[in-house]
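Left out: one protein chain. Kept in place: all the others.
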Amino acid sequence: MIRTGKLLASVAVVAMMSFGAQAEDNTFRYATTGDILGLDPHMHNHGTTNAVKGMIYGALVHRKYDLTLEPDLAESWENIDDVTWEFKLREGVTFHDGTPFTADDVLYSYERINQDGSEMRGFLSNVETIEKVDDHTIRIVTKGPDPILLQNLSLFFIVSQDFKEANDAFDVVVGGGTTNFANLNANGTGPYRLVEWQQDNRLVMEINEDFWGYDDLETNVRRAVFMPIGSDSTRVAAILSGEIDMMYPVPLQDVPRLDQDADIEVLQGPELRTIFLGMDQHRDELLDMPGSGENPFKDVRVRQAFAHALDLDAIQRVVMRGASTPTGSMIAPGIVGFDEEIAEPYEFNPERSRELLAEAGYPDGFPVTLDCPNDRYVNDEAICSAVIPMLRRIGIDANLNAQTLSLHFNKMGAAENYNTSFYMLGWTPGTYDALNAFQNLINEDAVWNSGRFFNERIEELTAQIAVTVDEDERNELIREAMQIHKDEVGHLPLHQQALAWAVRTDRVEHIEQRPFNDVDLRYVRMRD
Amino acid sequence: MLDFIVQRLVQAVFVMLTVAMISFSLFQFVGDPVNNMLGPEATAEQRLAARETLGLNDPIPVQFTKWVGNAVQGEFGQSYRMGRPVSDLIAQRLPATLELVAVSALIAVFVGVPMGVYTGLKRNSFLSKIFLTVSLIGISLPTFLIGILLILLFGVTLGWLPTFGRGGLTNIGNWETSLLTARGWSHLILPAITLALFQLTLIMRLVRAEMLEVLRTDYIKFAKARGLRQRSINFGHALKNTLVPVITIMGLQIGALLAFSIITETVFQWPGMGLLIIQAINFGDIPIMSSYLVLVALFFVIINLVVDLLYYVVDPRLRIERTAGAH
Partner (left out) sequence: MQPTRTSPDMPASSPRMWRRFYENTKGFFDGDVFYSFSRSPLTILAFVITMAMFFAAIFAPWVAPYDTYDLRSLNLMDAYKPPAWSPGGEAEYLLGTDDQGRDVLSAIIFGLRISLLVGFSGVILAALVGTIMGLLSGYFGGWIDAVIMRIADVQLTFPAILIALMIDGIASTMMSSQARADFKIYVIILAIAASLWVNFARTVRGSTLVEKNKEYVQAAKVIGIHPLLIMIRHVLPNVMGPVLVIATLSLAVAILTEATLSFLGVGVPPTNPSLGTLIRIGNDFLFSGEWWMSIFPGVMLVILVLAVNLLGDWLRDALNPKLR
């Protein structure tokens, strides 16, 4: 009996000690639909993943919540000529493991991001070379004058050469279902360090007290727990019960309910991501029509027919419950190069669609499968499910294949050789500039041009846009290219979704909602 | 006694070997480990080299022996998707599942047995009829629906209990437990009830049936005739005799609890092995699937062994017969 008592007492002490420790620090717990794809900063280009990497890794410049840039690992920079930039690197910065940060790490990171498998290499596609001047000075030479180099550099994360080499982790791995050391371990210079990542369960970060800008940080979050919760209802239940402090996106049907709760605030705002559908315009034979030797999507009339078949207003009103802006453009208002006229959606006219299909030689339609993620964008699967009947009504034998984001991106990406005929994707230009959309979605060699749309004139225009510094001239080039893309129906833009974040106001004092749908812990303040 | 145990052990080893064989062939033939390790771009030489280093060129029996050898040491290879040793992943998730299953089993026994006794003794009381009706519905309700309804009632409508994941965790060594804080319990209670309900109804019905049977036996009639108090007859004699089948069923049902925890964990996003296996199935992560199979089999086999031994302890008749036979 006495022994049991002792045991119980010691257990209780242990319990209280650990409980106390947990209550002491400011822990911010937040959730979104899916997990990060990996920790390798040069592998996946995916919003949630980039956001987490952006807190653990440093870049030469950092983008603040209001989209302006501030110095990060580069203290200052100047243009030596049109194409040469000199960056003074911050001294005395160390990686999380204590190794000092030098110019060699930047060069190594450049070499690393430039591998074939990297989805992030696009950000530096305009860079000719990076040279070391001394240990804390580098020069970047671009292929032509580059007005958005700094924007791109904010997503060029710097890794420690020593750390990667010691662990033989230079290569980036391609494809889902595989992983490597770089993807499971992180050693950056950012304000937060990785504590643990239990895939599909939780990712824990802790404040980095050795962060070079530690004293100026706005945040008071000492510890952050990021949890992927796929099920909408579970995510809602979790914030209602106070198990998490913040979650996004709020399922649109649950906005009123959460708003009613005195301790929960729903933050809404426009998002810069455009959701669109893409069509395979490259294969000579559509994957869904084996043996036919035909690919209807190569005919612009078929693509137009699809465009006129989609009732974007119905999707906006019912599926999105009003929380979206239907669009005809690949970029959102707020992105450099946005044009209102182009953003006017295609007319909803199923009659016209049927005529166009008949003209193109498909009066009875053809079979096609729509590939769709089910845990990435707001109501992604529901949008796709709504699109299917619309296409059926113009005679297309459309079917849906909805799956989890990593499988979806794998299927429609280079890893499976663009194994899709018709797919959904959403894109926020990481640099807030139309050029990013061209380079990633529309150009011939774009990483996410899964339908491999190609237009020679757009290629020329893009090359010009990349090197044009004059703002008006540049906007005119963007407008012309976008107009061609729209006339050619290169893709089928659907809408920009609205941001909806739910925050527990009894725990969180302030949080900055960035127009990209991700949390930067630098701008979160907890109540004490 | 000894040959009884030996016989059981032999059977257990046989079961384990069979399951190991299935797991091994899964591992070897369904998921191509080379392809998964090297990716599609690897050259033929690289593949050959990898096959050699992985020992895939050895004769199958040799490979199997090696595989079993590794498995015995807890080595199940690496998860394709997460790139970590499967043993680590399972070790992370195991505490959550075991705690859930243990609490559910306790609920099922400590609520189910008294209910069964009551309905057995007072066959015609109003409460008994309610218990029985509810138990019938309980058996027909799928676990996930029970979970959803509980979430709706206690999580949403009443707002009393959290409905998601684990909370209030404390670490004892490597074991992450939710049993030491009130918060932890508040998270545990709904999933545990969801999981327990089916077993609870099963135990209740079983105990009731056994009670009815035992109460009819001469043994009890004699006890009554001897003038023993009703109370001591009911609990001292009758209940004791119902324990044997209850123990047997419980043993089997703990296995079922483990299987059904997959569903409960999905509904409540309980970060245990069930969630791990569902995700592994979705992604075709063969190493996790095959090692889960082995682990569950091991779990079942151990429970069955324990049950057999308990059986032996509880039922004196077994012992007497055996000793008599030995003379």
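Letters A and B mark the chains as written, and numbering starts fresh at 1 in each.
Assume a contact is a pair of C-beta atoms (placed from the backbone, for glycine too) under 8 Å apart; a residue touches a chain by one contact, two chains touch by 3 or more.
Every value quoted in this text rests on a predicted model; they were computed, and no experiment measured them.
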| item | value |
| --- | --- |
| Residue, one of A:119, A:146 or A:254, that touches the chain absent here | A:254 |
| Residue of A:27, A:94, A:137 or A:401 in touch with the missing chain, whole complex considered | A:401 |
| Omitted-chain contact residue, chosen from A:300, A:386 or A:484 | A:386 |
| Option touching the unshown chain, where B:72, B:91, B:136 or B:306 are the choices | B:136 |
| Option from A:80, A:133 or A:318 whose C-beta touches the chain left out | A:318 |
| Hidden partner interface residues of chain A, rising order | 231-233, 236-237, 251, 253-254, 256-257, 311, 314-315, 317-319, 369, 382, 385-386, 388-389, 392-393, 398-403, 411 |
| Interface with the undisplayed chain - residues on chain B | 11, 14-15, 18-19, 26, 30-31, 136-137, 139-145, 148, 151-152, 156, 255-256, 259-260, 262-263, 266, 277-278, 280-282, 284, 286, 289, 293, 296-297, 300-301, 304 |
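The rule is short, and it goes like this: only the chains that are shown with their structure count from here on.
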| item | value |
| --- | --- |
| Between chain A and chain B, centroid-to-centroid distance (C-alpha), Å | 41 |
| Complex contact set, residues of chain B against chain A | 36-37, 39-41, 80-84, 92, 151, 155-156, 159, 161-165, 167-168, 170-172, 180-181, 187, 268-269, 271, 275-276, 279, 282-285 |
| Residue ranges of chain A in contact with chain B within the complex | 11-12, 14-15, 18-19, 173-181, 183-184, 198-202, 227, 229, 231, 233-235, 237-238, 240-243, 404, 406-407, 415 |
